[in-house]
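The other protein chains are all here in position, but one chain of the complex has been omitted.
Up next, chain A:
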Amino acid sequence: MQPPSMSLLRAFSPLCASLPIPPPVHCLNKSFSTNPSLLARKGKNKGPKPDQRIALLRYALQHPLTPRPLRFSRNRSLRHWTIHRAFQLHQANVRLAQTLSLEKQYRSMASACEALRLMDSDGLTEQEREQLGVKSAGAGPEKGEGGKLYRVAMEKKGIWEGVPIEYARAQVDTPPRAGWNHAWTR
């Protein structure tokens, strides 16, 4: 069995207090850093000159004119506000027109699909069958063949296959030099 360590006792013992205890490291440096502080080099060996491009970038970013003031007179600021509001209004109108156009297309699509759904294989709806006096019990859309067109039309399988790459063409400001390719052949 080992004897108990005396180190703790030695630390607090007044007998050992005369020994100089080294002060903590951070108290040595004024800058509260553990890094060694370098003295400025003098003379020729001043170190590498900073890259001129970096200096220019810093100069450009820390331009004395940043942020630049934009001062408007009273009338001018009122005019600016009016212009701004007018453009907001214009954009809202454009957006509304787009939405309406999309909605029209959607309604047209939905009503076409509904007409397709209500139609049997002879192209007759329930009402038209009554009007024409057709008594074909099996031709209803919910039974068998009648709804086939509708069923196939609603299929979403593979709709993303075969999307042509030309479809990704963005609109531009001026037409292509050759114009439309009328001479395209399969």
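Heads up, the rule we're going with is that a contact is a pair of C-beta atoms (placed from the backbone, for glycine too) under 8 Å apart; a residue touches a chain by one contact, two chains touch by 3 or more; residues count from 1.
Convention: contacts and distances are computed from a predicted model.
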Statement: Matching the hidden chain's UniProt record against "Protein-serine O-palmitoleoyltransferase porcupine", "Large ribosomal subunit protein mL46", "F-actin-capping protein subunit beta" or "Vacuolar fusion protein MON1" returns "Large ribosomal subunit protein mL46"
- line: It is residues of chain A that touch the chain not shown, namely 53, 56-57, 59-61, 63, 65-68, 70, 83, 86-87, 90, 97, 101, 104-105, 107-109, 111-113, 115-116, 119, 121-124, 128, 132-134, 136-139, 143-145, 148-149, 152-156, 159, 162-164, 166-167, 169, 171-177, 179-186
